[in-house]
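Right after this comes chain A.
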Amino acid sequence: MNSLIPLMVIVPILCALFLNLLHKKDRTIKIIAIILALILPALPILANYGLHYFGGYVPLIENPTLGTDLPSLITGTALNTFHPAITYSFQSAQKIFVFILGLVGLLAVFTSLFETRRPSGVYGYMMFMGIAAITAVLLTDDIFNLYVFFEIAALATVGIVLVSNIKGNYETALKYMILGGIAAPMLLLGVALLLGVTGNVNITDIIYSLKNGLVNPQSPVLLMACGLIVFGWLYGSGLPPFHTIKSAVYSKALPSGAALVQAFSVFTFIALGVIILRIFSYLPFSQWVILGVSLLAMILGITMAILQTDLRRMIGFLAVGELGYIGIGLGLGTVSGITAGLFQAVNEAVITAFLFIGFGTVLYQTGISDTRKLGGMMVRNPKVALLVLLAGFAMAGVPPLNAFQSKLMLIQASINAGLPELGVIMILLSIVTFMTFMKAFHAVFLRPKPADLEIKNENIPKATIIAMLVFLVVCIVFGLFPQVVTSYLQPLATSLGGVV
Partner candidate 1 sequence: MIEYLFMLTAILGAVLALMQRDLLKSAILTGITGASIAILYQYLLAPDVALTQAIVGAAIIPVFFALAVYKTRRMEE
Partner candidate 2 sequence: MIIDTQLASLFTAVALIIIGIFAAAFLDNLIKKVIGLAFIGDGVNLFIVSMGYKAGGIVYIYLPGMAADWFSQNASYPLPFAMVLTSIVIGASTMAVMLGIIIVLYKKHGSLKASEILGD
């Protein structure tokens, strides 16, 4: 059913507004939020592929009755095929992305409801609003609509940071907003320049205009638009120079919030990255810009993660560093490279959420995130420790788990594309990632317990364990049967890879 496509955005917005109304009614919020969150991953599975035109304004070519008495100035030219409405495009790649986003959202909402003593409607509101915004960013084919939801996602991120009562969260949120106050208008300016050159905000139509010589693709204004949109992309996904602030944002949110916010970054990265590839791939250096930025993100993110002593900050930097792998896949520009990059994005969203929630149990029990003061948690909860260890294995790319498959595909793609150096760097950084993770794992779980460490909450909620088990099952299924995911991603990768 095509009418389910707009519902993917409308349902979470309605959930958000509804939860906010039920402020202070704890039990009701809990039950309703879980039921509504269950709908999120179900919607993309049920929906059929297709385009949705808001307001029902189909292109003239599909509605000949409307075009009969219009002058040939309109019906005889490209105007006939242009999209007058805001268009949402739901294809196989979007299906898997929205499903994974819904799944991470569901589990994040689920854990947050049982970990916080008083579930607050405001926190739920922010989470659902963010999910709605990122779903729209993934689905939309209209670059201005993308900007609007990009801003809403940034505000929801700020909201998620503000509701956690972690020291320094207001400062980080303000810093993030000030940077966003510069970066988001720059993205809008890029959109505006594209509009000024092509007269359109629909991405398909912009590409049509560029390909068919309606506008000069070599125009310097387009070059500038590309630069500005790339700047917005760097901010939205937390690539350098924004990696420090983005990892700080992760570390100042509650574990469930951080799990969700990193999924927002991953999917913003994918959505904007795909748009940049679709529109600007004819520029010879666009590929090298994406590769360079991704490489920088990988190296900076992972090396800075080693230096951290704060647990949350460490995973935050690892999450930023892992984004680089996706970018390398996209930047290679070959079909296999892009498939591997998109697959890595799906895995990354799952694994990092898994890690955040896993280490979140330690924070839940002790309230301390400084690795120097922690230790001996293995004795208390061997099951949780095992799950966290598996999450770390998944992130580093140990065989039966999912990131192994995507990293292997990435390395093969980089060798096939004639850049084996990238493969070597990726393997080295994987080892460093694993080392960083093991350092944190040793400090938290294996080392003998320091004498002054207090355990505040004895029992970890069952919901958290269930959420981690679901993540583990997803990791194993994707790791054993990677073609389940890649078959969904192949069409998008083929359409992009043919372009470069």
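Basis for inclusion: all candidates are chains of the complex that A comes from, given by their letters.
Methods note: a residue touches a chain if its C-beta (ideal position, glycine included) is under 8 Å from a C-beta of that chain, and two chains touch if they have at least 3 such contacts; residues count from 1.
Small disclaimer: the values here were computed from a predicted structure and weren't measured.
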Report task. Pick out the one candidate among 1 or 2 that is in contact with chain A within this complex. Result -> 2
**Report entry** candidate 2 contact footprint on chain A (complex, rising order)
**Finding:** 71, 73, 144, 147-148, 151, 155, 158, 162, 170-171, 173-175, 177-178, 180-182, 184-185, 188-189, 191-192, 195-196, 199, 201
